[in-house]
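Dumping the structure here so I can ask a few things about it.
In this view, the complex is presented without one of its protein chains, the others remaining in place.
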Amino acid sequence: MISEAAHELIIHGEAWTEKFQFVYPNEFIVWSIQIVMYPYMTGLVAGAFVLSSLYHVFGQKQLKNVATFSLAFSFCLLPVAMMPLQLHLQQPLRGMEVFFTPHFTSAIAAFGIVFSTYGAIVASEIWFVYRKFFIDQAQSQGGLRGFIYKVLTLGSYDKSEEALHTDHRMATILAAIGIPVAAFLHGYAGFIFGSVKANALWMTPLMPVIFIMSAVVSGIALCMLVYIIMLEISRMYKHPGLSNLQVKETVRTQQMDVIMMTKRYLFIFLVAAITLELLDLIFRGYTAVKSWGILSEVLLKHDFVKIFVLQYGLGNLLPFVMLLLPRLTIKRTVVALCLVLYGVFMMRWNVVIGGQSFSLTFAGFMQYHLPFIPTNFETFKEGFFGALTVIATPFFLLWLLNFIIPVIPKHSNQ
Amino acid sequence: MKYLVFCDNILNMKAHAYRPLLVLIAVVALILVVRAMVISDKDFGAHEKGYRFGWHDKQNEEFWKDGFKVKYLDKSFCQNCHTDKWDTLMGSAHKNISCQNCHAKEGVVAADHPEKVEKMAIDRSRGQCLRCHADIPDVGSGRALITKKVDGASHPWPEAKESECVECHDVHAATFK
Partner (left out) sequence: MKLGLGAAVGAGTLITETGKIIAAAPQNDSDTRYAFLVDTTKCVGCGFCVKACKVENEIPFEANASRTWVERYVVMKDGSVYADSPKAAREGFTSPEISGYVTSSEGKVVLPHGEHEELHPLVPDEKEISKSFFVPKLCNQCDKPACVQVCPVGATYQAADGVVLVDRTWCIGCGYCIMSCPYGVRFFHPVQKVAEKCTWCYHRITKGMKPACVDACAFGARDIGNLKDPDDPVTKIIKTERVQVLKPDYGTGPQAYYLGLDHEVR
């Protein structure tokens, strides 16, 4: 057991970094699992929103249900996107300083403002979409729930045709503004890495674009997946006037509709993401600048399995093929979507951890050992269980949100 | 024409359309109020180096100039009282070595000695001498100029490899006792 005093002497990053050959003494893996989670979660937020906007802006009528759901889920993902950062900061209580004295030459400061803008847009759009529902509930329910709904109406009880029309108009405008903001949001996350000239793996102008593409991929995949699950869960509820078989058939049809409609968008962004990543790799190998020596060791030897087998193979190529093959079943889709989500996670891992797998000396390596069993608070929040907490929270929030907004689809014999 | 219709639509939107905006303004106002309490704008600013490199709280420069205590003192401070050791040292091959290299005490401000700190530390460990005198490859470096080199594991004989160098050597005179 390490004593309290000895704990004080451990440099942040030392607990999970193993160094090989020549590494500067102060170098450790400082951006660990939570910094992998951060772009992953913000990517899910952006992707979910883009999917929802496909209905609101481009009027894809068949997407209405999944789009409404995506919007609500996007809202649950929002606060969770800040969680990894708060867990990573050495001084989490000072996190608000980004709003007090933002230094906009830093991509992180600008990101804070962009993210807040985006949060405001999503929250506003949800308000406009659900305003009538809030009013109905405020007027029909009493007690605590009624009070919550009253607050949510923001004092507006107008249910006239004009008012509803305004709601619809505003939701469309916000969805339209939201798409470039969502793209900007994730482009910025990519910029945070791509602009670090000190890191030979991260520095590339392609980074923001790669991040956007894979963010949309993850968002679409997650929404498709969760929506299919939501539909499945809806089978457990009572549906007056419908037999179990009828409910099952309705659910299956709806699930297949969603899959067929959205999978083509998934394909577009999957292809875009992998094209850019391969382009980056090929360019690096061709131009072979000073860092190529160490990078080729890391990318083509040490991390070969993580990049080519897990990320490109299992996470990209395999689900692509699975979704393309004829006679697509829902089970096959669910597996494929899980693989896509895993692939996007591996992309974040390979960028963040991979970029810290080699030393600034270009003559040494660092290996990341993800803390599994926590030995203190730091190895909990920057370890496996910290990451698990982050990934579980949006679903918990979704369950909470379901008390206020109907998230699980209801069926009726219409 | 379309532009006018658009403006017309915006202006004719029902008033409730602006409520989320009001909430947003309230949140921003709250942030600004808290900011005014937390930051002194007199101090925080772009300063001499401009916004890119000079964005900071000016008061912090005062901390780094005056608030941080000087602890390590060079040997001219020790000369004031320890004149005998000083004379010996200055006549030896070790004359360029700073007293604090062996006599520094972690956490102690040298200037507090002798009023508040009666004794400074003395690091007599073998490792201290081996820093310069260990026989390691040094071709082409300044270390090659140090003539007296030993193999730490076997000097003066293998059984003595834990002993302190000062048992036989006078450090200040840089000679054999």
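Note that the chains are named A and B in the order they appear, and that numbering of residues resets to 1 at the start of each chain.
The definition used in the following text is that a residue touches a chain if its C-beta (ideal position, glycine included) is under 8 Å from a C-beta of that chain, and two chains touch if they have at least 3 such contacts.
Please read all numbers here as calculations on a predicted model, not as lab measurements.
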> Looking at A:S106, A:Q139, A:S234 or A:T389, which residue reaches the missing chain?
Replying inline: A:S106
> Out of A:V151, A:A363 or A:L388, which is the one that touches the chain we can't see?
Replying inline: A:A363
>> Which candidate, B:S40, B:T83 or B:N101, sits in contact with the chain we can't see?
In response: B:N101
>> Under the stated touch rule, tell me which residues of chain A contact the chain that is not displayed.
In response: 6, 8-14, 19-28, 30-31, 85, 88-92, 94-95, 97-98, 100-103, 105-109, 112, 192, 195-199, 302, 359-365
> Mind pulling the chain B residues that touch the left-out chain?
Replying inline: 44, 47-49, 52-57, 60-61, 63-74, 94, 96-98, 100-101, 104-107, 127, 130-132, 134-143, 145-146, 152
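The definition used in the following text is that only the chains that are shown with their structure count from here on.
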> Using CA atom averages as chain centres, what separation in Å is found between chain A and chain B?
Replying inline: 40
> If you look only at chain B, which of its residues touch chain A in the complex?
Replying inline: 9, 13-14, 16-17, 19-24, 31, 34-35, 38-39, 44, 51-52, 55
> Along chain A, where are the residues that touch chain B in the complex?
Replying inline: 96, 99-101, 103, 105, 120, 123-124, 127-128, 131, 154-156, 158, 162-163, 166, 169-170
